[in-house]
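Presented below is the structure to which this report refers.
Here's a slice of the assembly, chains where they normally sit.
Naming follows writing order (A and B), and every chain is counted from residue 1.
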Amino acid sequence: MLREQGWSLGDWGRAAVLVGLVASAATPAAWAAKRDFEMNIEDTRITLVEKQQFHTFAFAGQVPGPLFYVDEGDDVEVKVNNLTALPHTIHWHGMLQRGTWQMDGVPDVTQEAIKPGDSFTYSFKAGPSGTHWYHCHVNVNEHVALRGMWGPFIVRPKKPTALEKTVTQDHILMLSDWDSKWANKPGFGGLPGDKFDYFTINGRAFPDTEPIRIKEGDVVRLRLIGAGDLVHAIHLHGHAFKIAFKDGFPLANPIMADTVLIGPGERYDLIFEADNPGRWMIHDHVDTHTMNGDRPHGGLMTVVEYEEIKRNDTWYPWNKRSPKPNFYYQDSLKKGPGVYTNDSFKGQAIQ
Amino acid sequence: MLREQGWSLGDWGRAAVLVGLVASAATPAAWAAKRDFEMNIEDTRITLVEKQQFHTFAFAGQVPGPLFYVDEGDDVEVKVNNLTALPHTIHWHGMLQRGTWQMDGVPDVTQEAIKPGDSFTYSFKAGPSGTHWYHCHVNVNEHVALRGMWGPFIVRPKKPTALEKTVTQDHILMLSDWDSKWANKPGFGGLPGDKFDYFTINGRAFPDTEPIRIKEGDVVRLRLIGAGDLVHAIHLHGHAFKIAFKDGFPLANPIMADTVLIGPGERYDLIFEADNPGRWMIHDHVDTHTMNGDRPHGGLMTVVEYEEIKRNDTWYPWNKRSPKPNFYYQDSLKKGPGVYTNDSFKGQAIQ
């Protein structure tokens, strides 16, 4: 459940801008939109790949949760309703919470956890700019590592870098890990020594991930977010990329690479030019993370497809596939600030 | 046991400077203090958290071992007495040992290991500057990974960087991992596939870690040292930091971040401005490293507390706690060069 605040979700951002804008002709930098939102935490069954399901405590019933795409300096207000049987909070990972430490979402340190049936309203100013995320901070070993309690939080900069201004395709990839033995045991799991056996991008494992569709001439930004328990080594074929941002901050000297190591909590924004039409893998180079349980050629893996290249090879498993829309929130990011839910990530409610 | 060399430990450094200084008016860069020290390696029981104890081979009976804080170019001499039943050495990780490779502390490569009951004197010139450490190099899989055989070794630079000159609060955080099944089996453990289930900062796990106390206006340096077997993703709330030093060396362009991945043997010095009063977590973002055994909300985690913020929330677990002194060696680092033992890290002698 995601209560719409009197405007359609896709238009939420623009509506909020109209409603909440505080304008000042003299100091345009002080302009700030007011953006409010309400979302539930719900027991939700999602499907990682094929028949492998997982019991999650999903934000707005989806994994990843809704995209928050706001402007630097915006006033953000989020009412959270806990409909599950366990306590939760939300930590806005990357937000500095200047002057609002009680909004940082850490149980027993900045607030008491939100009890089952209770609500809590987070209110803070968005900043700094860049690729951030939000996640529960209660029993992170289970709630973050295994129960899908995370979503992307992107802050549009007031002063974008020259490099990011060139971007034509913007994609979000949240990386995570799962241990199937806890799939149906909410409230349990996430122990030291757990054996993670499923590995996903935006909650799905290959071959049920989606292609990243681009065309020659694009400048592509991949926003990697380490949302799980493990370290991943993300390798892109056919291109070198610039490691352009770390945790939202631009690197003074972007690093050229074809593989980037990303740990839990880290974000790396990779930017590359689409100058080499083809069908190119992007995947975790940790070999055992390309498994679905004990079956190989799965896991944290997908294909960058150029529009110029036909998909009709008989042996290409995706030759007859219609990609799910907005799987990397690429369509939402094109629309501008707003809060976006996503049917591609919706699970089944568990009563 | 730590034999004091005729002066009090806290004054060791200054005394040594008086005793050992070789002055040259013409070439001040050639000044070098002579610093000598003697320490035992002792069977010692430490407490990681709550009732979880561990049998260690502790330097001077404490984990971490004594802080060596010396000036670049100082002549260091350390006599080591092995009072345990197993062979050991000390490797001074980060010291270049120019011209003194036999002092590098690698068994069967640079020396024979120090047998039980024997002694060995290490003698070398301190350099380069920065955050370094020392540890045993015999059976590192057990002695370093599980038996607490490590301590900090900080070399004060002759020419500090502009950034480090601004630092007002200097803290050392040694990160390590433990497998409780070997807690009482000295001489065993540290096998491939071991299941690490306790995770500590300076030998203690949350909630038995200590707050990092700062105040608005401070410039804070956190010297992270990867002393254990695992990779950690250290995340600070409420602030971005500069990754300013790697393995003691200043980065040409410090990297802004809120999370840093640190592996075994690595050191990262993080520097941030204390401009956001609050109660802020700093913790490993590897979710399963915030466990104490199978109990969540523990492990590699602590709180950065601003003095401006009261600690009296009834739900704050540290609301009535008196922090242990010098838990991050912050008081010792303020005093200037010396060798510092630390009662906060003392264990119980095992006969």
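One rule holds for everything that comes next: a contact is a pair of C-beta atoms (placed from the backbone, for glycine too) under 8 Å apart; a residue touches a chain by one contact, two chains touch by 3 or more.
A quick note: this is a predicted structure, and the numbers were derived from the prediction, not measured.
With respect to copy number, the whole complex recorded in this structure file holds 3 identical protein chains, 2 of which are shown.
In this text, only the chains that are shown with their structure count from here on.
The rotation that brings the Cα trace of chain A onto that of chain B spans 120°, given to the nearest 5. Once the centre of each chain is set as its mean CA position, chain A and chain B turn out to be 36 Å apart. Against chain A, the residues of chain B that register as touching in their complex are 195-197, 231, 233, 235, 237-240, 253, 255-259, 261, 275-281, 285-291, 293-294, 296-297, 303, 309, 315-317. Within the complex formed with chain B, the chain A residues making contact are 91, 93-94, 96-99, 101-102, 104, 106-110, 112, 128, 137-142, 144-145, 190-194, 226, 228-231, 246-249, 251-253, 261, 263-266.
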